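Shown below is the structure under consideration.
For this view, one protein chain was removed and the others were kept in their places.
Per-chain residue numbering starts at 1, and chain names A, B and C are given in the order in which the chains are listed.
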Amino acid sequence: MAKLVPRPELTFWERIYFVEIFKGLATTFGHARRTLTNPAASITLMYPEVQPDIPRDYRARHRLMKRPDASPRCVACYMCSTACPARCINIVAEESPDHHIEKRPAKFEIDLLLCVFCGFCVEACPCDAIRMDTKQAILAGDNRADFVVDKAKLMDWDPKDYPDTDVQSQKAPGGKLHAQALEEFKSGTYH
Amino acid sequence: MLPELNAILGPIYFWLFAGLATLCGGALLLCRHPIQGAVALIGVMLSLSGLYALLHSPFLAVLQILVYAGAIMMLLVFVIMVLNQGLDDRIPRFDAYSLIGLALPVLLAALVLNTIGDSRSGIVEHAGTVRAGLETVAARMFDTAGGGWWLLFEFGGLILLAAIVAAVMLAKRSLDTVADDDQPHHEHAGHAERAAAVAAIPDAATVGRSTETFVKPPVAGTH
Amino acid sequence: MSHLDPIHVQLLAAVLFALGLAVTLTRRNIFFLLMGVELMLNAVNLSFIGFARTVPGDASLTGHLSPLFIIAIAAAEACVGLAMVICIVRNRDSLDSDAYADMKE
Partner (left out) sequence: MEFNDIVLMAIKLGLVLIPFMLVPLLILMERRGAAFIQDRPGPNRAAIPIFGLRLRGFGLVHNLTDGIKLFFKESFVPPFAYKPFYLIAPAIPVMTAVLTPSLIPWFAPISYAAANGVVTVAPSFFDANAGILALFALGSLSVYGVVLGSWASNSKFALLGGLRASAMMISYEVSMGLGALGLFLVVGSFSLTSIVEWQANHVWGIVVQPIGFLLFLVSMFAECNRNPFDVAEGESELVAGFHTEYSSVKFALFMMGEYCHIVVASALIATLFLGGYHLPWLDTVAIKTHLGGVLAGVLAVTALLFLAIAHLVHGRRKQYATLAASDRAARSKEYGFFRALFVLAGLACLGGAVASWLLVKPQALDLWHEGAKVYPLRWSLLTAALQIGIVLAKTLFFCWLFVWVRWTLPRMRYDQIMSLGWKVLLNIALVNLLVTAVIAKAVQS
């Protein structure tokens, strides 16, 4: 049963309607005057010059996480492409040279034109290999092919763009924790 | 300069407007769709308004546009637009009786033209005519001292009032069907209750929100 | 001012009246019937105003006043006529004047 919202009882002056019109006019004129005299009051972002501040947990373009030796963390398990409702992830697996790891992606493509940015792939990934925290929310391209991002492009990110608290990113090549992580990696204690 | 110009332009304007009026009248006779006819008739009205202005009757010229073109024809066009959804294509323009019907006006026109031609000398312009401006007409119409037309004016008003009432009575489906959706249903009018109330009104579903908007009912069920 | 021959005005009025009559008598669509009547009324108006120029002084005003009442009556006629058309179209679902011939039977 829908909730019944009682209509507010109008007073006599509200019924006359004209007084309320003038109140509304005063409000809008106040806004107009404020924006005219003080341009800083305008809430518009001067877009191309000023970029919007996108939070880190905004679901933006994907990236593939990297191991300390710059190989992708992805093990080509197809969990993400199975979870994907838009079926925009195309993975081709191949055998991994590392005997600890069974498979690795030979091809990892995401068609951003199909992607609905739901984040299910990130949820589904068992080894934190795919993330959507690149802050690249505004995607532009000249043709459809530009929107199909491949493995190289997905892995082309800089640890310096990510906060120190993001340990996983800092362990990738170039990150603050990379040297230490590489040692662990070589000694086999890395996980 | 202006009077001389007027002497030349006056007849030109007259023939212009006369030609336009005749042309539009012919178009009214021949055109297929009522809206085309209405536009042709508006053309007649506008050119007649020009003629009235030429014939020293500026007030009637304005009134012709205001009342005829602006109100009556507007109403006609409006009703045509509401009613004629695909109805007009089924009606032939003329039928066999039309030819007989055409004979009468032709006869009449011939008769009138003949009569006017005969009494040509009787109809000449009189020098002492009055220019019927707004003030002149109003002064004559409401001359209560005698010779005024104010009583007739009142009767005209009464007839218009009666016409309004008659039109409302005729066009309303039935006088009870007042679909008052503009009243706030703020008490306890739940959806079911309201639907029952609407269903109680005969034909409310076909009439829609308001009966005054002349919504055409579906064919089935109305006969 | 210009010198218009009142005869020409009367001729035009006669032509328009004949046209209006022809429309009313020949056309089958009910709207055309109404419009034909309007055209005839207009022709009469024109005739009145044309004749107003042939009589002297105060009497000529009569020619200018009569059309006022004709216009008022025409407005009333259009109003009631259109309401009747709406009423009948609702019942008959037709704009053909033949569909309105019930009174015959």
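Operating definition for what follows: a contact is a pair of C-beta atoms (placed from the backbone, for glycine too) under 8 Å apart; a residue touches a chain by one contact, two chains touch by 3 or more.
In this text, all values refer to a predicted model and were calculated from it rather than measured experimentally.
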Taking the complete complex into account, which shown chains does the hidden chain touch? A, B
Determine which one of B:L16, B:A71 or B:L108 touches the chain that has been left out. B:A71
Contact residue for the chain not shown (choose from A:V5, A:I43 or A:A140): A:I43
On chain A, where is the contact patch with the chain that was removed from view? 18, 21, 24-25, 27-29, 31-44, 46, 48-50
Contacts of chain B with the absent chain, listed as residue ranges: 1-2, 35, 39, 42, 58-59, 62-63, 65-66, 69-71, 74-75, 77-78, 81-82, 133-135, 181-182, 209-210, 212-213
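Throughout what follows, only the chains that are shown with their structure count from here on.
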Taking each chain's centre as the mean of its CA atoms, chain A sits from chain B at a distance in Å of 66
Measure off the straight-line distance from the CA centroid of chain B to the CA centroid of chain C, and report it in whole Å. 9
Touching residues of chain C toward chain B in the complex: what are they? 1-12, 14-23, 25-29, 31-32, 34-36, 38-39, 42, 45-46, 49-58, 60-61, 64-65, 67-69, 71-80, 82-87, 89-91, 93-96
Given the complex, residues on chain B that touch chain C span 3, 6-7, 9-11, 13-14, 18, 21-22, 25-26, 28-29, 34, 37-38, 41, 44-45, 48, 51-52, 54-57, 59-60, 63-64, 67-68, 71-73, 75-76, 79-80, 82-84, 87-88, 90-95, 98-99, 101-102, 104-106, 108-109, 112-113, 116, 120, 123-130, 132, 136-137, 140-141, 147, 149, 152-153, 156-157, 159-160, 162-164, 166-171, 173, 214, 216-217, 219, 222-223
